[in-house]
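Before I ask anything, here is the structure I am working with.
Our next item is subunit A:
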Amino acid sequence: MIEVRELSASYGAVHALRDVTFTAPTGEVTAVLGANGAGKTTLLRTITGLVRARSGSATYDGRELTRTAPELMPRLGIAHVPEGRGVITELTVEENLRLGGLGRGRGKAGAAQLERVYGLFPAVADRRTALAHTLSGGERQMLVLGRALMAEPDVLLLDEPSLGLAPRIVAQMFELVQSLVADEGLTVLLVEQNARSALSIAHRGVVLNLGRVVVDDRAEVLAGDDQLRHAYLGF
Partner candidate 1 sequence: MQQLVNTLLGGLTLGMVYAAFALALVMIWRSTRIVNFAQAPMAMVTTFIALRIIEAGHSYWLGFAAALLAGLLLGALVERVLVRPVEGKAEINAVILTLGLFIVLHALASVVFGNRYRSFPAAFGIRGMEVGDMTIALTGFGIFTILAVLAVMGLLVLLFRFTDLGLRMRASAYNQEVARLLGVRVGHMLTLGWALASLVGSLAGLLIAGGSLVHPGYMDAVVVYGFVAAVLGGLDSPAGAVVGGLLLGVSLSLVSGYVGSELVALAALAILMVVLLLRPQGLFAQARERRV
Partner candidate 2 sequence: MTRLGRLLRSHLVVAALGVVMIVLVLSSVNDFRAVQLTQMAYLGIAAGGLTILTGLNGQISLGHGALMAIGAYTTALLLQDDEPALPLLVILVVATAVTLAVGALIGIAAARLHGPYLAGATLALAVAVPGIALYFGDALGGEQGLRVRVPDAPGWVLDAAYFVTGQDLTPSKYVAYLGWFTLVVAYVALANLSRSRVGRRWRAVRDDDVAAEVAGIGLGRARVSAFVVSAAAAGAAGFVMATSVRLAAPSGFSLTLSLTLLTAVVLGGLGSLTGALVGAALLTFLPGVVTDAGVGAGLDDIRAAELAPLVYGVVMVAVILLAPSGLVGSLRSVWLRHRTTVKGETP
C-alpha cells in the first residue's frame, strides 16, 4: 500500500503539488488523472525522490519514500517507468533488460526473468540484439515495461504509458498490466491523460487539478460522473 499524506513539492517558485493525500491499495490499479500541468508527473517523481518534497510524506508499507534516494527504489520493490519511456537508446534491447534486472540487488540478473519477459513480449524478444533506438514507439513501451518487470517489483509506477501509441497497442498493454495485477498482486500507480483507457483497468481514480486532489474515488464512480468527466477528464 502506498500512502501519500499532505505531499507538497515545487519547482522554484511554482507549487507543483499542494497537500496531496490519497492511498493506492495493494494489488489494485490506482489511476492518477488530470490535465497537462496538473502535477501528475511531479507526483510520481516526488514519490521516488527525483524531486524533493517540500513537506508531507509518501510511504510504502510504512517506509518513507520521499527521503529515500531514487536508486534505492528497485531494492524496495518499486519500479518507476518515467514519462517518455526512458529507453536507453544507445544500449541494445537485451542490455536494457539486463540493466533492469541488476537493480533488485539479489545477485546475478537471472536468465529466468529474461526468459519470462521475452515470453510476455515476443516482439521484444525478436529484437534482442538490436540497438534500442531502432525500436518503434510500441516496442519501446514494451521494452520499458519488461525492463521494469526484470526486477520483479511489487509496485509499478507508470507515467503516461499510452502517450503517442496506437489505440490497439494501448489496449494490449493495459490488458497485460491488468493481468499482472490479477495474477501476481502487483500494485500499480498509473498516471494518464488518457482517462478513458486508464479508468477501464483502474480500481480507483485520483484526479489532480493545479497540484491539488479534487476527486478520489472508485473508478466506476469517476467514469459514471458526467460532470466530472467533462470538467477534468475530457471525455
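Criterion applied: all candidates are chains of the complex that A comes from, given by their letters.
The definition used in the following text is that a residue touches a chain if its C-beta (ideal position, glycine included) is under 8 Å from a C-beta of that chain, and two chains touch if they have at least 3 such contacts; residues count from 1.
Predicted model only: the values in this text are computed from it and were never measured.
Only one option in 1 or 2 touches subunit A in this complex, and it is number 1. The part of subunit A that touches candidate 1 in the complex is made up of residues 48, 50, 69-75, 79-80, 82, 86, 88-91, 95, 98-100, 102-105, 109, 147, 151.
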